[in-house]
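The complex appears here without one of its protein chains, the remainder shown in place.
And now, subunit A:
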């Protein structure tokens, strides 16, 4: 067994964002080493990880903060801002233009999620507790998921959402519940109240059917989705030193999971038992987002970990790579 390196420092740090980093995204394009970031002043930056320079800056939200920045397989970039617009950008040899815009209301800070293969985009809706699913090509709302009569207690605003499969959408609500929506039946498949405080973020590994939840509280929880009836079952939880988790990310291989903490630290856990593995200290202000990359060919097929913080820096780490 390789002894992990005694010191933990970032591989490198990307500086240059004009404001606090709000979201990060590794484009799933083959052979690219790009990173997309959104910031609180409405700019979307595209970084080249090899040269560690900004490749492009997309500014289309009138100075309102970016909630989500995503890329599609055809190279288009989606950016969702607090101005209530989802812009679709086409980048071509130095040109950057907004090819289309969908109006997506934003009441809360809930990020969108895109399921590329089905062309579905999920986001928060206009009504309280509402979640909408859009057909990305038709640019229309295909489904409105309103829990009103299906859940006994008011759930509050949606705080985070993610497609678990083509059929299932997981949504974390303000009251601390995690709800699994069955999109085919447009019904709640199951619900589990995990916290007293809002669910801030979760990530899900399809291979292991296991998810991790973070909250305002100082507890990180893992859960399992049962394939038969889509019931969510709590597996383990672990207490963190400081409360508040902004984002969690599970690495593709399902071995480790990273959290971005309000205490500016990133934490690494084993996925299966939530065994604490490492604490990454670099940022000086609360960490807002954390993402694992795919194996990057230009980095010897290693997985990189990128984290953005309120201190405007993006730190890039390489940890537990063989």
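Throughout what follows, contacts are C-beta pairs under 8 Å (C-beta built on N, C-alpha and C of every residue); 3 or more make two chains touch, one makes a residue touch a chain; residues count from 1.
Here is the rule we go by: contacts and distances are computed from a predicted model.
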Options "Late endosomal/lysosomal adaptor and MAPK and MTOR activator 4", "Telomere length regulation protein TEL2 homolog", "Proteasome assembly chaperone 4" or "Eukaryotic translation initiation factor 3 subunit I": UniProt name of the undisplayed chain: "Telomere length regulation protein TEL2 homolog"
Residue touching the undisplayed chain, where the options are A:46, A:159 or A:256: A:256
Per the touch definition above, residue among A:45, A:111, A:162 or A:265 touching the missing chain: A:265
Option touching the unshown chain, where A:18, A:196 or A:275 are the choices: A:275
Residue ranges of subunit A at the interface with the undisplayed chain: 1, 3-4, 6, 8, 241-242, 255-256, 263-265, 267, 269-273, 275-279, 281, 320
